[in-house]
Every structure is written in structure tokens, then in C-alpha cells.
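Certain chains of the assembly are absent from this excerpt, and the rest are unmoved.
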Amino acid sequence: MANKKELRIGMIGTGLMARTHSNGYNRIRDFFPELEYRPVLKTVCSRTEEKVKAFAEQWGYDSYETDWRKVIDRDDIDAVDICTPNDMHAEIAIAAAEAGKMVLCEKPLARSVAEAQPMVDAIEKAGVPNTVFYNYRRIPAVTLIKQIIDSGKLGKIFHYRANFLQDWTINPELPQGGEALWRLDVDAAGSGVTGDLLAHCIDGAMWLNGAIKDVSAVTETFVKERVHQGTGQKQKVGIDDACIFHCHFENGSLGLFEATRYARGHKALYTLEINGEHASLRWDLHNMNYVEMFDHADEPVTRGWKKVLITDSDQPYMDRWWIPGTSIGYEHSFVHQVADFLKSLEDGVPCEPTFKNAMMTQKVCEAVINSANSKSWQDTGL
Amino acid sequence: MANKKELRIGMIGTGLMARTHSNGYNRIRDFFPELEYRPVLKTVCSRTEEKVKAFAEQWGYDSYETDWRKVIDRDDIDAVDICTPNDMHAEIAIAAAEAGKMVLCEKPLARSVAEAQPMVDAIEKAGVPNTVFYNYRRIPAVTLIKQIIDSGKLGKIFHYRANFLQDWTINPELPQGGEALWRLDVDAAGSGVTGDLLAHCIDGAMWLNGAIKDVSAVTETFVKERVHQGTGQKQKVGIDDACIFHCHFENGSLGLFEATRYARGHKALYTLEINGEHASLRWDLHNMNYVEMFDHADEPVTRGWKKVLITDSDQPYMDRWWIPGTSIGYEHSFVHQVADFLKSLEDGVPCEPTFKNAMMTQKVCEAVINSANSKSWQDTGL
């Protein structure tokens, strides 16, 4: 370790994403030993001292803070990782960039385009390395899909479709707001499934299939009121419980997207499919180690959908892990993103999606919400 | 057979649907022996004598005609079965109804609401038994889904989605028009995938989940010109190659529909899924003997999607066929519809979808096309 450069991390937040990111940093030594940079968990920050102290001890942070501004002020922090609810992203990111810190941010960038733009501006102005955790790009199967599409194998693209189906908010007694449930509170989250789930689908779609030009959307809020954990009162639910949209991609293909938290039986069923002239590809998160592929170039009589198990060392990232046939899991996508960020510090090539890239997804999300509200097609401006 | 009543059929058309319907009639004796009515294949009609003669001999028709009006004029015909391209449905159906014949018609009813309305009027005025072959209702798995939904097991419905994916028109050298390819000719077909494929999805959706109130659609024609088999000239393609729409059902659930003939790798992938408060159901045509079901009432730790194989005699229609574990096929859906039509003659309960029922699907299809053309939400009028 003597010859490693330290990347001293200041983590803001102690929720689920703080766990996945912390795990990402902690796995680098064992699985990416050749990287020049080695993350050092310097400090973690959350307002509740008891909670942040326990988190720091569990994950091996050297210290903890209860005010995020202190993290940014510290000289021994190289990079700030933002894992707070969405409503805090902008303020922290801008302050961090202005302080010359690298910034890693959980998605979505912000609650709105208006809120996100100053973040991108600040990051660009500061010129600091940055990345946004649209982690699903780094699931090996999804990365392989990107490589296959980029090889041109699919030919002209006709269709792209993705959905993200969950069922955890069907119970109307579930409250909104507060820890673990801020995603149901429109003030904290900005939107419901659009920013939470569709943002992943949209990021993936544009990475794989190019820009989305215009959208026509519908949203629904099935449960109109929920008790707010902050106030203890029943309050109007401001988020979208479900969102569907279709769209045109710049390459002429049609897109179809859906997300919901009311699809009984589906836990985190992110699926994507792309249909090209010569071949099609499919993937879903519940079977995340497989790519499904139909190749029209195969011999006619035995053409079919191939289930490709992504566990071989010649498949993306899989030289780091175990042996053919043995799976990796959800958490590995974050490890890969951390590794790619560290690599980007070595070679100077940005670790996508950067804030600037992520702004594109933000714009599509906003066009989606606007379309649903106005019941009209909306250009994304991309 | 001595005690059976004859139902003397006059078939118009000799294409794929004439084959599936003829097979439907021919299977009744062996598999539905208890029915009072027994179909008798009296005559079949097509303009090309050589073709219709061969068809008559193959399928066991007593005679053939080359002018459909002669079929309607014949006293020895009880029921006219319309298996022509869509542009002939209205004229034949109206003439048949006016002549007091029962009318069985392949879907969709017609090319447009305007064309379909007089058909419904004529049928209703004549008061003749009638049915439209939305055959997928009679796949046992789909019928079972109807029974489960009607039992109330799903609770409040949040989502309904269906698609119908094919890939047979990707090749731009494929001509349009003429035999076998009239579905690509807008004059003969009225629309593309909307009337051909989505009509099935819509019929199924409204049967299972109630009326669709409004729609927002997009269509695309990927191949803009194709040689027309009639003229030998390249002509503009007038049909929709692909169509996507979302909608509101009357029960408050969101709908999502897609059909295309450009989804490489999918042959006739009609899939449907319904998500309710307490349970969800799925089905697809490529695995037509299965229902998939998620039941939230199951014990929490072992809840999951159940693959229910529909081959047992306590499942719809399956007491007619073989033994548990042995499948039936696509053709059986038509046999079931014929059997149900014959049964309806016994008990006087209409064999749904009737012309009147099928008009609802026609209206949704038209709203879909109008929505895509106007880039706006359209009410269906239902």
C-alpha cells in the first residue's frame, strides 16, 4: 500500500446509498489491487450523532461529523460523496465543488432542472473530477449490452423499452417522509417514481440508444394522502406513484417506459430491451447476471433467444471476481463505479455519467413530468 | 348424429383464418359431442376457382362459390363466416344479416368506426346470432385469468399492460398488398398493427379490466415505401408499423399497450399482465398453456410468481382434451369459440364478443389512431 495515492472520502449520509457506496470503497483493495488510488474513508456525516457514530464504526470511517459544511471545510478530504435525500444534493455539491473537492453524487442529480443547472455549472467551473451513481451501467450484463450495441451488431434500431416495477407502497397505511420514506415526500424527493426509478431507465436508455427528443407521459398517484412522519398528520401525497411514457429517440426508434411502486409481485424489476434490424437484447435486474440475445444472423432453423450467463472472465468486470457460473450481486455495480472513478483519476478520462451527462436524464425526467401535467407532448431540448 | 341439429356454414375466404375457422368446425364432433348443433361445411367462397375448389376438397366443404353474394342467397346456409380481408367485412356482414343469416366474423370488425357502425346496426336489427373471433379469449389460460379476476381476488387494479410483438416485416423488400400481404396495404386493412394486433390486446384488456376511457398514442411507419403486389409499383406505405399507447381504464387503473412488427426475435408474442392490490397475473402466447400468478396472500417468506400449467380437467376447456401435462395449441382457441357459439344457440346467451361488443374495441382502435395523428389525448367515448 506504500505506493498508493490516497483518495480521502467524506461521505454525506448514512442511508442505503451510503452503505452501497461505502462498500464500494471498501472492496477496492481486495478486488482492484492495481489501481493507483486507494480510497480512505476519512469521515462520514449525518445530523444524528448516535447514528453517524455507529455508521462510522461499522464501515471503518476514521471520524464522523454532524454538519456537512465541516466535511467540506476539512483539508484532509479529497472527495465528497453525496448520499443524502435529493433536496440536499444541490447545496452540498455546489459547496464541495467550490471548495475544490471532487464530487461523487447519488442519482438523480437534483429535484429539477432548475436546481441541477447550478450544480453542473459549479462542477464545470471548478473542473473537479465528478461522477453520478447511475450504478446499473456497471452491472456486467448491461456493460456488455453497451459493447454489443456499439459494435453495430444490431443495425438500425426500431424499439427501446424499459420499465422498473416495484410493489412496496401499495399499503395506504405506509407513511411518507422522514428516514427511509423520504422518497414518498415530494419536497425531499422532487418526484416519485420518475426521479427514483425512471431516471435509471432513462440514463440507461440514452447511454445505450442515444438522446430522447420528445416524450408523452402519464402519471398517477394511487394513494392520495398519507400520514407524514415529520408532522404526524395526513397530508396530500405529491409524488407520482406510477409513470408511463413513450418517446422518440434521435435515431428514429420508439421508446416506451414505465415505472411504478404498485405492481404487485415485482420487487425491483428493472428490465430493458432493444430491438434492432439484425439483433435484439434484453436484461432484467432480478436475473442480473444474464443477457438475453436474439441474433438474426444465426442459422434460421435454430434461431432463438440466447440466455448468456455473464460470469466469465472475458465478460466486463468479471476477471475481478470468481469462476464461470458463479454470480455476483447488486452491490458489485457500485464497486465497479468506484473502481472506474479511481481509474479516471489515473487516465484523466471522465467517469461517466458526469454531472453534465446526468443533466440529460434530468431534462428528460422534467419533460416527462411536464408532459404528464400538461397532457401534451414535450420536447426534451436534447 | 341422427339427433343433431345442423348448422350449415358458408365460409367466405380461404386464407389463414378460413383455415383456423374450418378446423374449428371440423373438431366439434370429436371433442364436443354433447352439443345439440353440429356444423356442416356447406360451401366456401373465393374469387379464384382453382383455389377455392382445392380448399373445399381439403377441408370437406360440400361445394364452393366464387361470388360471396351467392352464398348469402343460398337457402341451405344458416351462418356466414367472414374470413376475408378487412375491407370486405362490412358489405358481407350487412348483406348476410339482412338475409337473416347468423354471422361469424373474423376480427377486427371493420377498418373504421364509421364502417363498423352499420354492421352492428344491421346485426342488431336482424337479431341474428353473431360473434367476432377475438379468439385469444378462449385460450384456457386467458379464460382462467378472466375467472380469477372476476372472483375479486386481485382487489383494486392498478396496472394493465399488453403487447403484441412480431418481426416479420423488417425486410424492406417485402411487398405490400395482395394475397397474404394485404395486412400491409392500408386500403385493405384499414390500419397496421393497431387493427391487426392491438385489437386483440384491447379486446382482451376490456374483457378483463373494463372500459378504456382515453388514450395517448404514437405510431411509426419504419419502411415508408414498399412495392405493391397489385400494381408492381413502389407505393407509400399507409399502415402503422408500430403503435404504442397508454390509457386510463374506467376503474382507475393505468394501461400500457404496444404492438409492432419490428421487434426482432419475437414471432407472435402477445403478452398481458394485470397488477392488483392483492395479486397479479401474467400470460403470453408463446407459452400459452401457462398462467403466471403472484398472490400476496401467500405465506410471506415463500411468496413468488407461480407458473400454473393449464392442462388439468378442472381448468377451462381442458376436460375436452388430453391428460395433465399435455399441451394444446393455438388452433384450439378457435375450436373453443365455435363450440361456445354452438352452445349459445342452445341456451340463447350471446357468444361474446358479439358485433356490439367488438364495436368497443373498434372505438378504442380509432381513438388510438386519432391520438397518434393529432399528437393529443383522445376520449374513446366508452
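In order of appearance the chains are A and B, and numbering begins at 1 in each one.
By definition in this document, a residue touches a chain if its C-beta (ideal position, glycine included) is under 8 Å from a C-beta of that chain, and two chains touch if they have at least 3 such contacts.
Predicted model only: the values in this text are computed from it and were never measured.
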With 2 chains placed, the number the full structure-file assembly comprises: 4
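Methods note: only the chains that are shown with their structure count from here on.
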Geometric centre distance via CA averages, subunit B-subunit A, whole Å: 42
Residue numbers on subunit B that touch subunit A, as the complex places them: 158-159, 161, 167, 170, 216, 218, 220, 222, 242, 244-246, 248, 252, 254, 256, 258, 260, 262-266, 275-280, 294, 296, 303, 305, 375-377
